[in-house]
Structures are given as structure tokens and as C-alpha cells.
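Moving on, here comes chain A:
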Amino acid sequence: MSGADLGLVAMVVLLGVPAGAALLLVLVSDYRRGARLNVGAALLCLLAAVTLFQARPEANLYLRVDDFNIYLIALNNWVSFTTSVFSAGYIAHELETGRLTPAYLRFYHAMYQALLFAMNLALLANNIGLLWVAIELATLVTVLMVGLYRTHAALEAAWKYFILGSLGIALALFGTILVYLAAQPVIGQGLPAMAWDRLIARADAFDPALLNLAFVFLLLGYGTKAGLVPLHAWLPDAHAEGPTPISAVLSGLLLNVALYAVLRFKMLMSANPSALAPGPLMVILGLLSLLFAGLMLYRRGDIKRLFAYSSIEHMGIITFAFGMGGPLANFAGLLHMTLHSLTKSAIFFTVGHISQVKGTQRISTIRGLTVTHPTLGWGLVAGAIAIAGMPPFGVFMSEFLVVSSTFARQPLLALPLVVGLLLAFGTLLWRLHGVAFGQPDRAAFVPVRASTLPVTVHLTLVLVAGFWLPEPLVAWFRHVAALLG
Partner candidate 1 sequence: MALTADYGVQGCQMLLTLLLAPLLTGFVRTLKARLLRRRGPTPLQPYRDLLKLLRKDVVLADSASWLFRVAPYLIFAAIWVAASLVPTFASGLPFSWTADLIAIVALLGTARFFLALAGLDVGTSFGGIGASREMMIASLAEPAMLMMVFTLSLLAGTTELSAVARFMLNADVGLRVSLALALLALLMVAIAENARIPVDNPATHLELTMVHEAMVLEYSGRHLALIELAASLKLLLYLSLTACIFAPWGMATAGAGPLDYLVGVVAYLAKLATGGLLLALFETSIAKMRVFRVGEFLGAALMLGLLGTLLLFVSRSL
Partner candidate 2 sequence: MHGLAFDIAHFLAGGMVVASFLLLYQDRLYALIHVFALHSLVLALAVGWQAAVQGAHHLYITAGIALVFKAIVIPVALHRIVRRLGIHRTLETVGGVGRDMLAGTGLVALAILVMLPVTTAADALAREDLAFALAVVLLGLLLMVTRRNAVSLVIGFMSLENGLVLAAAGARGMPLAVEISVAFSVLIAMIVIGIFLFRIRERFDSVDMQAMDTFREERRR
């Protein structure tokens, strides 16, 4: 069959399989089979995502695949696949410790697939209304997952996430309506006026003032989901209290999806000459997030919350990069999105293992891991070094590009950026140094049962990205960077 059809099939698989699996998993009672099914479905999606590279379907009014989302889809399904593998080992341990019951696990797996479906939908959506619906769905699902443990803290985190998330969703909807209103006179009523490719084609004719207003709401709305300061409040607790696989997916994927939505609309803005430049807004939000997170990292006592704040920091860096604009900074931003999700999910895998072998997430009670659990300890060290943007890992490349290009253009902006980077680096390392090194405590030794393969694979990918990027990826990045203006 022709490439386009194949692509269409792939799209259908990407949406249908998780949806079906979600329904199916509700019925599967045995958690082992459930986990296997979960992995299988994720694998199928991954394959479908890969086939998209070979055969791109042509866009319709609802769905489309272009240079921007194609690699995000692949990334999304890849990470959710590895995460499903990780979670298969993780939940078994949770059952043993009795933190979860099989019933909850059934629910958990179903929700996992639902989340995958929502995120794929959001990435594939060619329709800004559909995009909104997908992200709202993702919010609801993750709220349920965060509250999974039913502890006070978990419920409270979920509730907070729920309220703030739905407020963000509401704001985003208002923005979406405004965009439609801006487009409707130009394109005409009905679906086309919400189809992204039509919008971007005619964006220059839109009413700029309306677009500006819309962007304010969209930035705040989807920015809430992306965890930008001061809209970030839900993020740390949601990461810290939910099951670790969910933390990995939240940090690695959902933040990306929210940011992806923001970027889509930034493209609209930059396609319209007379609209206000969205850059400064994003730069300010980015710097705020970076500096704020850097300061917050210092006092953290919970290792998952620590890395949640580090996610805020990196969202800040990425937003800053896109705010700066220009081929170099945009390229760096896209690269950073990709590498951050890989690295951060790997870190959360490691942290999950650590908190299971140590039976706690309290940093102060974890000591000298490189002695007791060399794999975990050095894995954590490698992850921290990678996320801190040190070679030989890939994040270094993006930070190199951001900082250098910024300093060449806006030295005064580069200053707070560098200060923030240094601050975050120092505070993060300050917390982790004791975890990895030093005299280990006398606690009974618990071996790592689950496979550390996902961690290794992710870190290897990030490592390779440090000195070599595949050609097509570079081509897409540069094309999208050009679109982002």
C-alpha cells in the first residue's frame, strides 16, 4: 500500500491502540498480564511512530504530521515504552510493600494507556480545539494517577494539581476561542478556522490585537501545564507524590506536550508581522522559572521533589531559548526539549529504584550510594551530570548554543541566565553529592531487583547526542527553528 495510507494506518494505531488498551486493561485482573499488555501496547505505538518516519500521511482537518511533531511523537512513544518497561518492575515491588492493591494497579494501567492516548492525540492534533480537548484529558488522567497512593499528601497534591490544572485549561480555552475569532473573518466559519495548517498559512491576515490577547491566555493556560513560574505550584508535589513512572512521564512528556502547544501558537504569532513579539514574555517567564527553581533546589529534602524543581528549571531554559528566537537558540530549545525528556525520565527511573531499595525518598537518609549500589549511584551521578549540562552528555550542546548565542546578542539577558544555571547547578549538586558519595549508612542492604536497562539506554542516547546527532533530526530541527522565527 502507498506511503500515505501506511502513515494513515500508523496514525490510527497511535490513537486506537492506547484507547483500546485502556478499555481492555480495566478488565485484566492479573497485574503481571496487565503490565505485559501495557508494554505491548506501548511497543505497538512505538512501531507506529517509527513508521511515520517512512510514510507521512497527508494532513486532514483533525490530524497532521509535520517536521515539528514527528520526532516529538517518536520521542513520546519511545519514552512511554521504556517507562512501561520500568513500571512493570516497579509496580511489582509496590505490590510487595503493599502500597498498591491489584485493583488500583488495574486502574493504573488503564490510566497509563489513556494518558498515552491523550498525549498522542495532542501531538497529532491539527485542530486547536482538539489539541485543547486532548490536553484537558491528559490533565484529568494524570490527576487520577497522582492521587493513586491515597495518602494525605498524595490526595492533597492531586487536588492542587487538579484545581490549578483546570484553571490553566480554562484560560487556554479562552485563548483558543480568541484565535478562532481572529481566524474566522479570514478563513470563514467552521472547522477550517481551527485547523492549524490553514491558520499558519493565513496568519499574516489575522487581527493582530486579537492574536496578542489570545497568546496571553494561551501562554498562561498551557504555561501552567508546562510548569512555568509563577504557574508552577502543582508540579513539584504532583511529581513527588505520584508513582515514579508517572513522575517520569509527567516530566519527560507531559511538560513537553504543553510546551509544544505554546510553541504552535508562538509560530502563529511570528507568522503575523504586526502581532507583538512573544519573545520577551517567554524570556521573562523562562528566567523567572530558572532562577526560582535554582533557589528552591537548595532546601529540598525529598529527592523526587528535587528533580521536579529541576524540571521547572529546564522548562525555564527551554522557554528562554524559544523566547530568544533565532536559528541557534530555537535549535537549542528543540534539542533541549528532546534531551531533557530522555535524561529526566532516566533520572526518575533511577530515583524510583533508589527509593525502593532505600525505602525512602528523604535525601538526608540516603548516603554513599556509589558504595552500596554502584549501578544506581553512578547512574544517578551520570544523570545529574547530564541534566546539569556537562559533557560528554548532549544537554551540554543545547546549553552551549543557548548561552553563547544569547550572550552575543543580548549580553544583559545572558547574565541572569548564567547566574541561574550556575545557581541551579550548585544547589542540585549540593543535594546529590551526599546521596552519591560519603560514608554509607549501616542500613540493611537491599539489592536492585528491577532491570536498570531503561536507564542505561536513555543515558546512552543522551551520551551519543553529545557528539553526534542524526542528519534528519538536524534537518527537522532547523526547519522548525526557521518556522519558530
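The criterion applied here is as follows: a contact is a pair of C-beta atoms (placed from the backbone, for glycine too) under 8 Å apart; a residue touches a chain by one contact, two chains touch by 3 or more; residues count from 1.
Quick note on selection: all candidates are chains of the complex that A comes from, given by their letters.
Computed from a predicted model, the values in this text were never measured in an experiment.
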- request: Could you work out which candidate touches chain A in the complex, given the options 1 or 2?
  value: 2
- prompt: In their shared complex, at which residues does chain A touch candidate 2?
  reply: 127, 129-130, 132-133, 136-137, 140, 143, 147, 151-153, 155-159, 162-163, 166-167, 169-170, 173-174, 177-178, 180-182, 184-185, 189-191, 193-194, 207, 209-210, 213, 237, 240, 299-302, 305
